[in-house]
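In what follows, a single structure is set out as structure tokens and then discussed.
As you look at this complex, bear in mind that one protein chain is not there, while each of the others sits in place.
Labels run A, B, C and D following the written order; every chain starts at residue 1.
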Amino acid sequence: MIENLVNGLVLGGTYALVAMGLTIQYGIARIMNLAFGDLIIAACFGTFVLYSGFALSPVLALFLIVPLGFAFNYFIYQIVMRPLVARAPNSEALEVDSILVTFGLLFVIQGILLVIFGGAYTSYSYLNTPVNVLGTIVAANRLVAFVLALIFGAGILFVLFRTRWGTTLRAVALAPESAPLYGIDVNASARLAFAIGGALAASGGVVVSMYQTFTATAGVVFTMKALIVVILGGKGSLTGALVAGLLLGVVETMVAAYIDPGLTLAATYTVFLLLLLVRPSGMFGKAG
Amino acid sequence: MKQTVFILLGLAVLALLAAAPYLLSDYGTALLLGMTGYITLATAWAMFSGPTRYVSLATVAFFGIGAYTVAVLSEVLPYPLVLLVAALIGLTVAIIVGLSTLRLAGVYFVIFTFGLAELVRQTVTWWEVNVTETLGRYIFLPFEGRHIYWQLLALLVVTLLISWWIGRSRYGLALKAIGDDETVAEHAGINVPGLKLALFAISATIITLVGAIQAPRWTYIEPSIVFNPTVSFLTLIMALLGGPSKLWGPMVGAIPLFLLFEWLSANFPDHFSILLGALFIMIVFFMPKGILAKLEDLRAGGAS
Amino acid sequence: MLELRNLTVRYDKHLALDDVSLTLDKGETVVILGANGAGKTSLLKAMAGVVRADAGSQIVLDGAPITGLRADQVTNAGIALVPEGRGVVGLMTVEENLRLGANPKRARAVEAERMELVFDIFPRLKERLGQYVRTMSGGEQQMVAVGRAMMSNPDYLLLDEPSLGLAPIIVTDMFKALARITQTGVGLLIVEQNVRVSLKHADRGFLLEAGRITGSGTSAELLDDDAVRHAFLGGNS
Amino acid sequence: MNGRLEITGLKKRFGGLTAVNGVSFAVEPGEVIGLLGPNGSGKTTVMNMVSGALRADAGSIRFDGVELTRLKPNKIAKHGVARTFQLVRPLPTLSVAENVLLSFAFGRKRHWGREAQMLVEEKLEFVGLGGRGGEEVGNLTYIDQKRMELARALASEPKLLLLDEWLAGLNPSELRIGIDLVRHLQGLGMSVLLVEHIMEAVRALCSRCVVMSAGEVIASGESEAVLKAPQVISAYLGDDHA
Partner (left out) sequence: QETDAVTIGYAISKSGPNAGGADMTVTPNYELWVHEVNERGGLTLPDGSQRPIEVIEYDDRSSAEEVVRAVERLATQDKVDLILPPWGTGFNLAVAPLMARHGYPHLAGAAVTDKADDFVERWDTSFWFMGGGEDYTHALAEVLIEARDAGTINNSVAMVSVADGFGIDLVKAARPTLEEAGFEIAYDKAFPPQTSDFATIINEAAGTGADTFIAFSYPPHTFALTKQAQVASYNPAVFYLGVGAGFPVYTNISGGQMEGVMSLGGIDPDNALNAEYRARHEAVIGRAPDYWGSVLIYASLQMLEQAIERVGLDKAEIAKELSTGTFDTVLGETKLENNQLRNIWWTGQWQDGTFVAVAPGDRDGAGEASLPKPAWQ
């Protein structure tokens, strides 16, 4: 039981880490980023190249790839998203536009990766060493993901809810039309939030690449899992993403252990659907 | 007078389309087939999602249900009956889903429907693996491309007629109102849940039929083939691109996009993704309200 | 001094404001009167940077041109707008809205002080600090909107129908409080349909008709003016 | 045309807050009654329960002998109750005319087609938006949106009209036109429940008033008398209006 719980939480750590980036991009910058998973994959490949080509340890790669992720997303927002935000008459229109444009972006990133790396399965092994957590043996690399998720989660939560700057970010998320009246530069805030989300995606990619096999075309899987976690948690809710991510990990593990590994995904979706029916705006979501 | 001309013109186009397999190569027919399939999907999708702005990603759930029904029953029942059963199953599932999702709004609905499609896929997989112990199924119906094309064409015509009728009836207006503000719509006397449910069910049934009709083309069916989420995404993108709130919008989106896919994958198989993505981004930038709106703008601009 | 020179605003082809010039001093209260659709809201929005003024328009704040600044920059420069439809963050609490109101740098030091002032005017807000603004009654939300603008420690306060939806007793209190604020040197530009009350508290007023200024004067003059009485005060009462 | 509304023991709680606490009153057929009270006293909440936007926790709402308490807004509309919203809620993708047409199409009598178009134009004319049916609602001024909203409410051909601060934001001369409009409706036999903070309008229109405070009725009866009652003055009007 404890063993499964630990395994589940560690697995959930990955989900949470990945989902938090998306929830920030969607919740604050209001961009529903369908290319999110492909950013993760790009970071995976980046880490792989650094590791296999330059013998740079993936943990060190974090310090290179995460800032890169930040910068890349910063420019993407400035170049691609900003005109869309500027022209959108309301948030639904922006939602549609951002879905469409990031759908295009998804193909571009995926296409570039395909040209460079081909479609083959890529995988390497790093920190695949056993660590004893409460009597359960887990892989160190997964533990890194879990710990990173907690650190980033706590850090960002602190900023959002305990600092004035965080409150301005939330105001941008909740009422972009009103925010300027509070002296908030909506564009700058959204761009920053989008870039932070991108940095989180990059960090997720670095960690995931340590244990998961990836291909240039596998981004969609991450996007979808992240979306589900985000929605389950309540849109824009970071706490929600964190809790929902961990919860999903535990549910999957429990189902695999006590019911049938074949039903893990079915269980994920069942939990997801049931929860939405009971709470139509997610666990930590507010109506509207 | 003008109306008669339009009707006659429409009938002529239809006749031409029906005769196309005799005029084109198999591949030409195959193109038309694929295109008709997507136009029907996009039109059916937009019937519900266009005006209400409930963006559904459940398309492939129904599409797959249709295909699977045919795979399971094609040896057991006569074909028309198989289609009927498929439609009924699609309808039933749609009603159950509709009843349970009526409270969800916005992105919650989007992801819910996506989750639903995956749930259906996982459940079918699990069932096939553990209960029937066959994952793949074979469909050996004596259909060639053109037979499937004709069926799809007929379905498309019916879909357009339904869509047209709704658009000019009071329900079309009601759906747009629902898309804007459900509270106001309710206060205006509209049975919002009922109307949403009805539309969702009609749209889903048509989508189910598309899947059922297209299934015999693949001979072999397994969940990863018929529940391929790309179908949901393409449908949505095509409809949004054309303009989902107009009758011809989805068609105007589906045709060029479909041809574009085909052209790119044939001519640039190695750079397909990059080019597609880049073109896509450009389209969004230069045709913010969809292709149809752009065309109308151009026409208005040209006239003035 | 806040100065408008030749302000023109267009929505596509529709001309909403046509060459409007006016000034607002620190410490004075000015009322804009005008019929439905005259362009009052457009005027305030243009001053606050929410809508863009046409070329040739000039807005000057204490000698520095601020034409073309974004709304957030204008706010930071010391001009606060309470817009039509409130402009609050519905999914945040009353407290968060007020604290956020003090977001401009100029306001941070006086946050606590301002908070007390706002509670003084709208005691209801103090009782409801933790309530989400979105769930409040119409009038309560209006209080948050006015309170939030006060929090930003502005030099100039632009109010678009601040009394809309407020109970008479609160309206009275609010105008008294606004008078206190002007005494601290804040310039007040008010759009009001509650003409009698607003003129009572104002120093001067302008008449806006179809996007143009068609008259101006001190409050007393305007209250006496026949045309004004006829259009805005309901005849001879 | 009937239009008798009877509310008894109405209650609504939001979390720990009792927004409406045992409110009872009646609107007689053809009567315009004022529902007054300080901000947050529960007026809009009462209106929301009558129109079906909120479900009451307790109490009953009877309209022409029909119990409305458990009905959905669309059913209530069909029984002949229509409303405007305190903050206007136009349907932005519909034109002005379509906004109004909607209520005709699904209102009490369900009009559609050419006939409905004419009715729409008539209603727009009535509220002062004649000839502007083709415009986008988003481009109307706030006040014009309110006019449109009244036309939309009237288009469902109600027997009882709920007006939530519909007159707010009008200048005095416009106010007079607004008041005449409401009077005209009353003349047609419509009952009106009017929430309003503009005393001039209340005095001009309402024979009777109900005053709420903190969710409870603190005074009701003839307008003149109610507006002079000390508890009303201290809670709502303030000394200036005494």
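Here is the rule we go by: a residue touches a chain if its C-beta (ideal position, glycine included) is under 8 Å from a C-beta of that chain, and two chains touch if they have at least 3 such contacts.
This one's a predicted model, so the numbers in the text were calculated from it and none came from an experiment.
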**Study point:** Displayed chains contacted by the hidden chain, counting the whole assembly
**Key:** A, B
Review point. Per the definition of touch given earlier, which of A:138, A:173, A:195 or A:273 contacts the omitted chain?
Key: A:138
Point to revise | Contact residue for the chain not shown (choose from A:73, A:178 or A:212) | key: A:212
Point to revise | Residues in chain A touching the chain absent from view | key: 3-4, 7, 10-11, 110-111, 114, 118-125, 128-130, 137-139, 211-213, 215-218, 221, 252-253, 256-257, 260-262, 264-266
Point to revise | Residue ranges of chain B at the interface with the undisplayed chain | key: 25-28, 30-31, 33-34, 37, 122, 125-126, 128-130, 133-136, 138, 140, 144-145, 214, 217-226, 228, 230, 262, 265-266, 269-270, 272-273
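In the analysis below, only the chains that are shown with their structure count from here on.
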Study note, to complete from the structure: Label-sorted list of chains bordering both chain A and chain D is B, C
Review point. Going by the average position of its CA atoms, which chain sits the greatest distance from chain B?
Key: C
Exercise for review: For chain B and chain C, let me know how many angstrom lie between their CA-based centres, rounded off.
Suggested key: 51
Check your understanding: Can you list the residues on chain B that touch chain D in the complex?
Key -> 169-170, 173-174, 176-177, 179-181, 183-192, 245
Practice item. Using the touch rule from the top, collect the residues of chain D that touch chain B in their complex. Key: 51-53, 72-74, 77-78, 82-83, 85, 89, 91-94, 98, 101-103, 105-108, 110, 112, 152, 156
Check your understanding: Okay, in this complex, where on chain B does chain A touch?
Key -> 53, 55, 100-101, 103-108, 111-112, 114-116, 118-119, 122-123, 125-126, 129-130, 229, 233, 236-237, 240-241, 270-281, 283-285, 288
